[in-house]
Each structure stands twice: as structure tokens, then as C-alpha cells.
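Note that this complex is displayed minus one protein chain, with the remaining chains in position.
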Amino acid sequence: MSLTRATLAKDLRLEWRSKDAINSMLFFALLVVVIFSFSFDPTAEESRQIAGGLVWVAFLFAAVVALNQTWARELRNQVLDAYRVSPAPANSLFLAKAFGNFIFVSVLEVLMTPLFIVFYNLRALGPAYQLPMVAVAGTWAIVVNGTFFAAMSLRTRSREIMLPLLLFPISIPALLAMVEATTAILTGEASAKFWIVLLVAYDVVFTVGSLWLFETVLNAE
Amino acid sequence: MNYLFAAYAATWIIHVFYLTTLVRRYSRLRKEIEDLQRK
Partner (left out) sequence: MKRAFPILGVVTAALLSYALYEALVVAPTEATMGDVQRIFYYHVPSAWTAFLLFLINFVASVVYLIRRNTKADIVALVTAEVGVVFCTVVLITGPIWARPVWGIWWTWDLRLTLTLVLWLIYVSYLVLRRFSSSGQTPLLAAVLAVFGALDVPLVYFSIWYFRTQHPSPVIGGGGSLDPRMGRVLLINWAAFLCFAFMVCWSRYRLEHLHREVEEMQALESMLEAKSGSAS
């Protein structure tokens, strides 16, 4: 546990100083929003129907930017070999990385949401308090698998393409749930409850799966 | 266009395509084995 906290604190400190990940993510998400704004010029009613999909696609692509650099520092400084031989549990490392990514992507979401509201004149007709629940569950779904697949992609060719290639198909149920839940809450036409439950189930399944298999992946070869 | 014919034809085109790649890989392997045996 203390290793997790220490690694997490270190990563956050380094990121705060360089702001590498946050800046690239932010810029990327901003570009996506602007380009989508040019492509679609919806009415307020239409906005509520499509915003769910747009928002989560933008966040997903921005998250990939952050995820791709998850292990970059460790790889550069050959730290991973040290982790392999140390008695420290591999899962602490994984959790630290996953939490770090979760914080980065959440910060991005907090910064981008006002922009989306402005560009698309958004107003939730359904229970708005459910939106943070969807955001937290959905972000963790992307981040937990993303961090895991980033580790799997480390020694593959075309590493940056490998990560989204592996992540997107497996994430389909989570993505569907995020988008449908957000749309349901914005339009107020349906209940998001099933989708939130599905997201939590997804999170549980893949958090357990990642913790169970991370050591295996770390020690591969 | 006869959709039934298209579906059945598509099925076999896909299978034959895959089998062709197997045959091609096999003949390439055979050549490599000959090269190795000659050495």
C-alpha cells in the first residue's frame, strides 16, 4: 500500500512539474471538440442526443494519449527490471499507475466539461447527480484496462498503435454504457441505472482481472 | 443480384482465400527446409 502511495505521489509530482501528459491531453481534447463543432451544428434538442457519444469519444482519445506514456518514464530509465527483482508486489505498481492515469483523465474531464456545455448548449433534463457517477465509473473502466494494455504493449512493435487496438474492442461494453447513460441523463428519456450498474460490474471484473494477471505480464520474458 | 448466390459464393471465397495463404506459407517453408538441408 505504501509503495502504491509513494509511486503515485512521485508520478503526480513529476507530472505537476512537467505537465507533459495534461498539456498534450488537453490540447488533443480541445482539437476534437472544435473539429466536432465544425462537423455538427446541432440544435439544443439534437445536442442532447449526440453529446453523450461526442464527449466520451473525445475523452477516450485523450485518455489514450495519457495511457501511452504510462510506462514511458520507467522504460526510459530501465526501472521495470528493478521492479521485477524487488520483493515488492507488482500490483502496488499497477495500482499506482492506474490511479495516476485516473487522476490525469479526471482532471481533463473537469476542464473539458464546461467547454462542451458551452459549445453544445448542454443542459441535463434528467437527474444530473448521476453524471459524476457515470464519469467516475466510466473513467476507471478506460483507465484500468488502458494501464494494463499499456504494460502489455511495452515490447511490441508500433507500441502506440497497439494500445488503442487492444483497448477499444474490449472496452466496447463500457463505452456503450457510458454513452447510453450520458444520453439518457441528458435527454431525460430513459433511466441510466442499468448502465451505471453495468459499468460498475465492468470495473470490478477488469480490476480483479488486471490485478490477477499484471504480475504475469510484468515478468513475461 | 441473386443474394443467395452471393452469400454462398462469399463464404467459399473467404475460405479458399485463407486456404491459399496456408498453401503459400507451406511451399515457402518447404523451400526453407531444402535450403537448410543443402547446407
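Just so it is clear, A and B label the chains in written order, and each chain counts residues from 1 on its own.
Note that a residue touches a chain if its C-beta (ideal position, glycine included) is under 8 Å from a C-beta of that chain, and two chains touch if they have at least 3 such contacts.
It should be emphasised that the depicted structure is a prediction, and the values quoted were computed from it without experimental measurement.
Set against the missing chain, the residues A:Ala6, A:Val79, A:Ala128 or A:Val205 yield one that touches it, A:Val205. For the chain left out of this panel, the touching residue among A:Ser18, A:Ser86 or A:Thr156 is A:Thr156.
Along chain B, the points of touch with the absent chain fall at residues 3-4, 6-8, 10-11, 14-15, 18-19, 22, 25-26, 29, 32-33, 36, 39.
The missing chain lies against chain A, touching residues 145, 152, 155-158, 162, 165-166, 168-170, 172-174, 176-177, 180, 190, 194-195, 198, 201-202, 205-206, 209, 213, 216-217, 220-221.
The definition used in the following text is that only the chains that are shown with their structure count from here on.
Here the spacing of chain A and chain B, counted between their Cα centres, is 41 Å.
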